[in-house]
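Shown here: the complex without one of its protein chains, the others still in place.
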Amino acid sequence: MNWETVIGLEVHVQLATKTKIFSAASTSFGATPNTQACAIHLAMPGTLPVLNKQAVNYAIMFGLAIDAEICQESVFERKNYFYPDLPKGYQTTQLEKPIVGRGSVTIQLADGTEKAIGIHHAHLEEDAGKSTHEGDLPYGMSGVDLNRAGTPLIEIVSEPDMRSAEEAIAFAKKLHSIVTSIKICDGEMSQGSMRFDVNVSVRPAGSSALGTRTETKNLNSYKFMEEAIEREVERQIDLIEDGGTVAQETRLYNGDTKVAKSMRSKEEANDYRYFPCPDLLPVLVSDEAIEELRRALPELPDARQKRFVSQYVLSDYDSEIIASDSNMSAFFETVAKDSSNAKLAANWVMGELSGALNTAGLSFIESPVTAQQLAGMVVRISDNSISGKMAKQVFEAMWQGEGNADEIIQAKGLKQVSDSGALEKIVAEVLDGNPAMVEDFINTDESKRKKKLGGFMGQIMKASKGQANPQQVNQILLQKLNALL
Amino acid sequence: MHNYTIAKLIKGLQNKEFSSVELTQHFLDRISQLNDDYNAVITVTSEQALSAAALADQRLANGDAPAMCGVPILHKDIFCTNGVRTSCGSKMLDNFVPPYDATVVENFARDGAVMLGKTNMDEFAMGSSNETSFYGPVKNPWATDSVPGGSSGGSAAAIAARLAPGATATDTGGSIRQPAALCGISGLKPTYGRVSRWGMIAFASSLDQAGPMARTAEDCAIMLNCMASFDEKDSTSVNQSVPDYTASLGNSIKGLKIGIPKEYFSEGLDPGTEIAVRKALADLEAQGAQLVKISLPNSHLSVPAYYVIAPAEASANLSRFDGVKYGYRCENPKDLQDMYCRSRTEGFGEEVQRRILIGTYCLSAGYYDAYYGKAQQVRQLIQQDFSDAFKSVDLIMGPTCPSPAFKFGAKGDDPVAMYLEDIYTIATNLAGLPGMSVPCGMVEEKPVGLQIIGNYFDEARMLNVAHQFQQITNWHNQAPEAVQ
Partner (left out) sequence: MTIERKEIEKLATLSRLAIDEKTIADVTGRLSSVLALVDQLQSANTESLQEISRPFHTSQRLRDDQVDETDQRDAFQAIAPQTHNGLFTVPKMIE
């Protein structure tokens, strides 16, 4: 039988606020355990929450970015369950009246097609703390660090609109691109800034009824997400084809061991007893406040991609790649403007620079080569001062902090020779010095002569110490050889 | 000195008739002599009180004394006090010493009041008799075989026994007014949002409100001046200016329209109590007030609505007591669930556990709409009753409780009988309205309270009429023989 996969995502996005959702404690990552756990988020008796304005604004900005309805009266509720990383014994979240209503996100697939993925809603909530079970702890004990407790999150809940791991990853990447472009999240997946819960079910192809789904929780990389989906789809199909049924359950996928397992222990007697939180009033948002945020909303990746095509005449492919990353986009635009050569700027940003950053584990913001420096180098390629090959040397030197392009070109004596008189002289010397090669060229069949040019080029570049302008040399060489025929 | 009102103590301190250190020592002595009889105070902060008193004396000498400078008071043990155990009457918090102050505590410190200690209370404020405290029951100074009322029974009994001239208290369903009535003192529950809830351990967040207890309405006004404030740390605190509640105490009550709800004088009301309350109303009428018959038709639904909403909120509010961050943790837990269950079962008393179970039930899947959803709708009906009434009257009056103080164990086996003790007080909490109780008579040598219900933020008018009542009556000056 043919099976169709149905996937829905719940995405937790940590908002890039300075302080927690209900207190003025810092949210910075990696602090010493429990030094950012204030009285409110430790749930000390008598403490009360006051809502962070920036968290509300960021949630609204996300809603505007996906063209969703903004709920002008949203309500926080308490979700009750006991867990040591949940200090109050309930999570303050939204259920019946979330701040962001229905919206939609368009994804681009590898074959060039587009698909709209529905967003059911997005709501504001607080993150939990972290538990550790290993390391220096008394025997049989776990440790609880509540620094992360109270970090503001939006949970984005998609419709079950995805049909493959590829679509799910494209959707996840698109959300990453959107939330980083509007700067409501730092996008640092390795620090847990975006975490994905994946709902997967399968059904016979052509069926419209949904199968029983499982939820795999807390995936924090695209790779793990892809693996987890593929394994889960396979597991469900095998199960059904062997006559079994899929149980609705929560699962955990371990990316290191590649093993997924059911979290049945946590599932027993789940009844979250949601009710409106009496310590918080309804969050009212005025039309004016929404319009103000709309006006200030940074450019979205789709708009940026279209602009790159029209403004810089980039290809769809190049513009798509650059526009999906807001930092890369900003870098590219500086290089393009300062160098007046967008195509070359795009090639260098996407190619050499991206590669080097990736290897070094750095972001565009942390790039050791500044956009201005790269632009300076692109200018020298454009005006034929240096060849592409030399440019790689220049780039390497800039990366090592040896200065800007012109300084390096001078210091290394890399200037390309484009003076036609000088080049003619070099070409003539090489031809004179290699009569056998010339003879061979003349005797070669016309259709195959082109292949023979490489040998001459090598000699010429060697004679010019690599500084000859290759395009010009090519022209002069052809002229001179043709004249001998 | 212990028979002086706060107003008189402030004058005496300012006129240097006595120092705050003398005054404080006097009350500390009374606590050490008399508290064993009543169990009203569970923590005494003598050293801290005497050094605060010395500081107050300096400020009085320098002439920069704030409103309550040097006046000793007690705080209900539900308010967090920096460095001083805050137990909420529970074994769960028997070892809990908060590193922060409640806003109410800060406000009194700002105004120079001297904290003598913390008062006993029903565990987590759940009770109407003060029998549920981990520290044992409080005894009513008027009759030590009877309850003082609850949950602020320790504060009420302490004032009745002249262990302090004033005390803080909280009211979720009557916990200020009912013990004030049963102990023959004055107590005011302000409008919800008037006094900050920051640092006050939550029972039912949408109903809890702190207020003053003292012997007279004037003293309550002085204390409310200090307690009431807008607090950014409490999202439900209302940003509205605080009037000087003492300024209007002398106003005439001529022409004042007082609504008398027929539902507050129905069966179940003790005849002696009814006589006392009707006499008080007649006294006010004689002063020129107009009595108007009104109806609050949904009154009978307030107790059922309350016993859904309060336990539901409490069930979540008390989840933080899990043995992880502070408070009681059981010995040698065998695993995580065992730690949770035993810490909570050993740390909470029976009534608290019962209310957590009821609240959990009312919120659980399949019952939410029938209970919690319905109760919130009923709450709106009750609110509507009051807003209709306030279209034609200025204040509403009736009995505070159905009968005077009952004997220990009298309502022991039936939680519902105990819950009906708050039948006249609960509706104001559901509606968020201010309510007050002042002594208005004696039945079988036990005090009876007159309840005054005002419109939102109309505390000044309530205090005014209560003060005027106390100008023509002497109930508030009576004291149990043993403590005179």
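Annotations
Here the chain labels run A and B in written order, and each chain numbers its own residues starting at 1.
Heads up, the rule we're going with is that a residue touches a chain if its C-beta (ideal position, glycine included) is under 8 Å from a C-beta of that chain, and two chains touch if they have at least 3 such contacts.
Keep in mind the model is a prediction, meaning the values are calculated, not measured.
Contact with the omitted chain, checked across A:39, A:240 or A:321, is made by A:39.
Shown as candidates are A:138, A:206, A:421 or A:454; the residue that touches the absent chain is A:138. The missing chain, though absent from the display, is touched by one residue of A:18, A:223 or A:306; that residue is A:18. Contact with the chain not shown here comes from a single listed residue; of B:1, B:50, B:67 or B:97, that residue is B:97.
Considering B:229, B:251, B:295 or B:376, the position touching the chain not shown turns out to be B:376 (whole complex). The omitted chain makes contact with subunit B at the following residues, 95-99, 192-193, 206, 232, 235-236, 238-239, 298, 300-301, 303-305, 307-308, 315, 322-329, 333-342, 344-345, 348, 353-354, 356-358, 360-362, 364, 370-371, 373-381, 383, 414-416, 419, 430-433, 456.
Mapped onto subunit A, the interface with the missing chain covers residues 17-19, 23-26, 32-39, 42, 44, 50-56, 80, 82-84, 131-133, 136-138, 140-146, 252, 265, 269, 271, 273, 275-276, 278, 280-284.
The rule is short, and it goes like this: only the chains that are shown with their structure count from here on.
If each chain is reduced to the centroid of its CA atoms, subunit A and subunit B end up 57 Å from each other. Those residues of subunit B that touch subunit A in the shared complex are 79-80, 86, 88, 93, 96, 98-100, 102, 197-202, 204-206, 232-236, 312-313, 315-316, 318-322, 324-326, 336, 340, 360, 363-365, 368, 372.
Across the complex, subunit A meets subunit B through its residues 39, 42-51, 78, 80, 82, 84, 87-90, 142, 144, 271, 273-275, 278-281.
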